[in-house]
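This part shows chain A:
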Amino acid sequence: MRIALFLTCFNDTMFPGTGRAVVEVLERLGHTVDFPQEQTCCGQLHFNTGYRPDAVPLVARFARTFADYDAVVTPSASCAGMVKENHPLLAADYAPAGLQREVAELMPRVHEFTEFLTDVLGVTEVGARFPHTVAYHPTCHSLRGLRLGERPYQLLRAVKDLELVEVPAADSCCGFGGTFAVKNADTSAAMLADKADTVRAAGAEVLCAADNSCLLHIGGGLSRQGSPVRTMHLAEILAATEGVAR
Partner candidate 1 sequence: MSSREAILARIRAAVADAPAEEPPLPRAYRRSHLAPGADPVGLFAERVADYRATVTRTDPAGLPAALAAALTAHGARRLAVPAGFPAELLPPGAWQWHHEPLTVPELDGLDGSLTLAAVGIAVTGTLVLDAGPGHGRRALSLVPDYHLCVIRAEQIAADVPEALTRLDPARPLTFISGPSATSDIELDRVEGVHGPRTLHVIIVEPREPA
Partner candidate 2 sequence: MTAPNDRGVVWLGSPAFPEAAREALKDGQLRANLRRATATIRDKRLSVSAELDDWEQLRDAAAAIKQHTARHLDRYLVQLEESVTAAGGTVHWAADAAEANRIVTELVRATGGSDDETREVVKVKSMATQEIGLNEHLAEHGITAYETDLAELIVQLGDDRPSHILVPAIHKNRTEIRDLFAAEMGRHGIAAPEGLTDEPRALAEAARRHLRHKFLSAKVAVSGANFACADTGTVLVVESEGNGRMCLTLPETLITVMGIEKVIPSFADLEVFLQLLPRSSTGERMNPYTSAWSGTTEGDGPSAFHLVLLDNGRTDTLADPVGRQALGCIRCSACLNVCPVFERTGGHAYGSVYPGPIGAVLTPQLVGVDSDTKGAAASLPFASTLCGACYDACPVKINIPEVLTHLRAKVVEAEGGRTVEALAMKAAGKVLDSPRLLTAAQKAAALGGKVLARDGRIGRLPGPLHGWTDSRDTPAPPTESFRSWWRKNREGGTS
């Protein structure tokens, strides 16, 4: 299986460790991963802010870059959602028939990382050990967009010595919302404050999620409040092998 990593522009720039973690987990499971250098961005920023035509070249680039792979894996539920839901829509509205076809053909092969592990590879135990108390934040795009459901929890429960704790009202949005956090900064901050309170109440050392963007927002709020809770992408926990002989 030819697997490509679509890391997303945001992770590429801000969270390269998440990319290395995805590669490490997949290689540990015996797969080879490629990172096509022509990849950039899924266009979510433009699409969600109302700049649809500006997102179209990115749709075309995505389809071109990943056309030859059997699977495109991304550690971002929101970018996976953008690609799967909105690339076909943008192609239909703005692109020639050829691109529409390419986008349609590629879509079934695009997978969010946890869904790729559980559904495509059929794996929940990835050989990880992480002896810490961990809470999982179901981001809106993983919960209601991609409907990841139990998948992330199954993967976390299989991590050796990891203690999983619940965040109260976990399903409520953290208030990030991309440009929402800038355009409606006060409302976003109010949502963040409530989310940070519930995360602290969960009593975890680490908060993880399938989206670094939400984690950047929540972690930024926790850090500002002086909370010791760390944020980590779920993939980094699955890559962790603390104390495991390798």
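The working rule: a contact is a pair of C-beta atoms (placed from the backbone, for glycine too) under 8 Å apart; a residue touches a chain by one contact, two chains touch by 3 or more; residues count from 1.
The candidates came about this way: all candidates are chains of the complex that A comes from, given by their letters.
Remember, it's a predicted structure, so these values are computed and weren't measured experimentally.
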Pick the candidate touching chain A in this complex: 1 or 2? 2
What residues on chain A touch candidate 2, complex-wise? 2, 7, 9, 11-17, 19-20, 32-35, 37-41, 43, 45-52, 54-55, 57-58, 61, 86, 140-141, 143-145, 171-173, 175-194, 216-217, 219-221, 223-224
